[in-house]
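Left out: one protein chain. Kept in place: all the others.
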Amino acid sequence: MSDILAVQLGPLRLVNPIITASGTFGYGVEYADIMDVSRLGGISVKGISLEPRAGNPPPRVCETPGGMLNSIGLANIGYDAFVDRTMPVLRRMGATVIVNIYGTSHDEFAELARRFDKVEGVAALEVNISCPNVKEGGIHFGVSGKSASGVTRAVREVTSLPVIVKLSPEALDLPDIGKAVQDAGADAISMINTFRGMSIDVETRKPRLGAVMGGLSGPAIRPLAVRMVYQVFKAVNIPIIGMGGIACFRDVLEFFLAGASAVQVGTANFTDPTIAVKIVDEFEEYCGARGIHPADLIGKVEIQEVK
Amino acid sequence: MSDILAVQLGPLRLVNPIITASGTFGYGVEYADIMDVSRLGGISVKGISLEPRAGNPPPRVCETPGGMLNSIGLANIGYDAFVDRTMPVLRRMGATVIVNIYGTSHDEFAELARRFDKVEGVAALEVNISCPNVKEGGIHFGVSGKSASGVTRAVREVTSLPVIVKLSPEALDLPDIGKAVQDAGADAISMINTFRGMSIDVETRKPRLGAVMGGLSGPAIRPLAVRMVYQVFKAVNIPIIGMGGIACFRDVLEFFLAGASAVQVGTANFTDPTIAVKIVDEFEEYCGARGIHPADLIGKVEIQEVK
Amino acid sequence: MDYFKTRITRMEIPARDHVILWFRGDCPVEGDPGQFVMVRGNWGAHPILPRAFSLVEVGKEGAILVRNVGEGTNLLASMKQGDELLVLGPLGRGFSLPSETGGGVALVAGGVGVAPLVFLAQRLVDKGVKPVFLYGARTGADLPLRDHIDEICDLTITTEDGSVGEKGLVTAPLERFLQTNPTASVFSCGPEAMLEAVARVSVAAGARCQVALESPMACGMGVCKGCAILDAAGEYRYVCSDGPAFESVEIFGREP
Partner (left out) sequence: MDYFKTRITRMEIPARDHVILWFRGDCPVEGDPGQFVMVRGNWGAHPILPRAFSLVEVGKEGAILVRNVGEGTNLLASMKQGDELLVLGPLGRGFSLPSETGGGVALVAGGVGVAPLVFLAQRLVDKGVKPVFLYGARTGADLPLRDHIDEICDLTITTEDGSVGEKGLVTAPLERFLQTNPTASVFSCGPEAMLEAVARVSVAAGARCQVALESPMACGMGVCKGCAILDAAGEYRYVCSDGPAFESVEIFGREP
């Protein structure tokens, strides 16, 4: 594997800027049969909480035009099982592990960060202050600058791992939130998490999700995500990991041009579980053929000044 | 035309609840060749400002997954031309005219409302405090409860026409905004306007819109719109005119079940310019066959209490 | 489990609104009855999620039986021989075959739930076990693979309108069968209400019953946690990784 795509996100170095998004690639270990996950820039694992979580009542997923809704509710095996059972496998597989953490309070976030700080093989923490599918914490932390920076600071103080803060698209002024988490010590920003949506089965008159609302992801939200990355890029100095509806390599370029330094591929993993490594190949070919590096693309959208 | 679908939105009575959305159906008069526009519940005309507006630099439209972006910038012929040239034709055609108004200040909104108050054949005003494509006014009025109610009050004070206030999906707390405009005297709420999005042509590296950003509409945003209608429905007592990605009659039912008392059809007019009258036919058949009335559907989504 | 592109080698319409797609050829899927594949055509942006289909073996070749119920299945039904399919599988846990079949085996299918049971029937027959196949549908036109089943084992059909076979629900012949074979193994797939009735009847008779469930899925391989169902103990189980085949008591409990 060549270094042609290697990127530096603050203190975090990745062999390439293609990361699989939290919640859409499990713990990574499930893909051993069909691909070499060490070829990915990173794997952001399913959100981990201190205790295992069972998740929300079914149905939990449904498809919508150009996208999907999910209301998983952060179902996960919890810190202990992840560290004891999953991390050893991930280390053996040579995966670059970004741990997505979720807590219901500043203290829980800090406790998770403190514990993961000592876990071998964790490359970075991604702080999920933007989950729309939980009653406590989640998105509420992500829509105000004050609470976003509070969580960021709580995590920052207790870990020397690179800290990525994952933003919610539902914030009114995302550049402000971006600046707030930057000032609170985030090394990078990842964006965007899902938007809350709802779909009703008109035959049964019931919501198509057991939890009534869920998060919208997939190509449908790409224009919104690209716009937000562009806006935040102009406001902050730390790198942005862009995501939202990436379905092919061209979409990755779009996020880079808008201001992303790396990307995450989410819903598209369901369409094609090997899509992320295919994108790595295409990116390598693209940069090789042009003699350029991903970093040359960041924020390079050409805006004509409008008079 | 039977009365089977007639709806009462506060002081506004419509022969049926299917309205064509502002900006997607011109001034209505363009459709004379292909349909009888008097069969529509109403036509919300392209946003009208005091003076004509030229609009934004091209390109102004592009397609995205399950939707489209537009950055028209409220190009319109202005108050005088609309009233002198267009209104007479609309009256002759028997159209129910809802005038969508846009101003850059409270005073401009009020002036428009004052003037339209005396124009024969105007059924209602729709106050656009949510256009994402203009530098002044527009969306900025729509994302804070204070400014939203300020504009509403300014309009309310000078007109006896039914006042519909059109909300932006980008507000952080839409139920709050809904309550604010209700308290300021709105007779109905219409929602949602478009979300700001951006798309980049990765070959040319240029934004696909001349104005860089534009508003996302179409089926892609439907789950977001349905969720917002549902949330606002629970917060207000005035009727809601729902819209966002309606493409067929089933989608209309979805909005009704979520809490809408009427709907607007926007982007789908481009897919099929006769879609709105087709939906009227289907709605009539649906209600006729079941012996029900549209009002029986409002907010009737069946939510199971989650323990 | 593998992920691969393949092509449709053959198509057949076995009943109205149904199509059988064969794709073996270059395709390495070899699964067990009750396992499934996630399938998508090469149709661009929408719909984005693949669809789950049980593996079948028809004429000794791997296939899926698709019932046309919505957008994705419509698209699959309108594909042509030679068109590309994207297939992930085999996935999930299939039925666990009884080591002891002296008490008899009943396969109870409702609608398109016939697919995994046809496959199971074939495997049982190959092993020298003759199951009885109880196949229920609303009406006689909705019985895909009926002739195929008839050829390999004993088939009893019930239709709600009585147009073919016995009039009524498929639980009636099952109850009769269990009266004479109370220690039989029962395998069932179909609408949830039917599965619950089948489970109840079986458990009441003392038979062991396995049911294959459905649930909306995104990944099909245990990563998204989207396919949760609530089991009898009030815990969430995942259809794609814990199932689709479950012991009926795990899901519907022991109460008759």
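Note that the chains take the letters A, B and C in the order they are written out, and that residue 1 is the start of every chain.
Following the convention adopted for this analysis, a residue touches a chain if its C-beta (ideal position, glycine included) is under 8 Å from a C-beta of that chain, and two chains touch if they have at least 3 such contacts.
The shown structure was predicted, so the numbers you read here are calculated from the model rather than taken from an experiment.
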{"item": "Touch with the omitted chain, as defined above, among B:Asn16, B:Ser49, B:Asn70 or B:Ser168", "value": "B:Asn70"}
{"item": "From C:Glu71, C:Asp126, C:Asp147 or C:Asp161, residue that would touch the chain that is not displayed", "value": "C:Glu71"}
{"item": "Residue ranges of chain B at the interface with the undisplayed chain", "value": "23-27, 30, 33-34, 46, 54-55, 57-63, 65-68, 70, 72, 75-76, 218-219, 247, 267-274"}
{"item": "Residues belonging to chain A that touch the chain removed from view", "value": "65-66"}
{"item": "Residues of chain C in contact with the chain not shown", "value": "44-46, 71"}
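Please note the rule applied: only the chains that are shown with their structure count from here on.
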{"item": "Chain whose average C-alpha position is farthest from chain B's own", "value": "C"}
{"item": "Centre-to-centre distance between chain C and chain B (centres being mean Cα positions), rounded to whole Å", "value": "47"}
{"item": "Inter-chain centre distance, chain A versus chain B - centres from mean C-alpha coordinates, in Å", "value": "34"}
{"item": "Touching two or more other chains - residues of chain C", "value": "45-46"}
{"item": "Chain B: positions in contact with at least two other chains", "value": "65-66"}
